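Heads up, one of the protein chains got dropped from this complex, but the rest are sitting where they should.
Entry: subunit A
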Amino acid sequence: MPPIRDKFTIHSKAVVCQDVELKGDITIGAGTIVHPKATIFAIAGPIVIGAGCIIEEGVILVNRRVPSRLRLAFPHSSSSRKEVMRIGDDNIFEIGCRVECPSIGNFNTVSARARVHHTVRLSSYCVIGAACLVVPTEDEIVDEYTVIYGPAAERRIWSERGKIQEADLRKKHAEYLKEMLPKFNRLRRGDGT
C-alpha cells in the first residue's frame, strides 16, 4: 500500500472541531458537525460526507473496504480505482459508534456504540439501535425505513410516524451546534482556506 496522503476538504459552513483525528482524503459537506474526539480514517479510499450530518464524540468512520473483484484480480497492486465511501445528508452518528459502510443514504441514525460492518450499505431513513452489531458475512443493502434494534439485532420497518418532527429536530440540532460549538471549541479548516 502506498502511504496515505492527507487531503481534507471542509466546506466553509461545516463545523469540525480541532480535536478530531482525520486521515486520508476526506470531504466534509456544508453544515456538517464533527464533535471533538471523533475519528475519520480514509484508508482504502476517500470518504465523502454530505451536508447536515452530525458526528458525535468517539465516533469512528473508516473506509477500509477494498472492492472484492479488484482484490481478486490484483491481490498485490493498489488499484487507482479506489472505492469512495459516500455518506449522504442529514445522518446522525451518535457517541462511540463505528461505521464502515461503503455507502450511506440520507437521514439515517446510528445510535450510541452501534457497530456497522463494511459489508453493509445503508439506504435512507434507517435506524441502528444502541449497542447493535450489524456484521453480516455477505454484502447486504439495508432497505429504507429499516430499524435494527436490541442485542440480537432484530429488524422491523418504521411506520414513518413522526418523520417530520424527527427531521425538524435534527435540523434544529445541527443549527444549534453550528452556533454553539465554535464558542467553546477550536475549529479546523480545510486545506483550501
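To be clear about the criterion, contacts are C-beta pairs under 8 Å (C-beta built on N, C-alpha and C of every residue); 3 or more make two chains touch, one makes a residue touch a chain; residues count from 1.
Please note the rule applied: contacts and distances are computed from a predicted model.
When the unshown chain is looked up in UniProt, the name that turns up among "Dynactin subunit 5", "RNA polymerase II transcription factor B subunit 2", "Ubiquitin-like 1-activating enzyme E1A" or "GPI transamidase component PIG-T" is "Dynactin subunit 5".
Although one chain is not displayed, its contacts with subunit A can still be listed: residues 19, 36-37, 57-58, 95-96, 112-113, 130-131, 150-151, 168-169, 172-173, 175-176, 180-181, 183-185.
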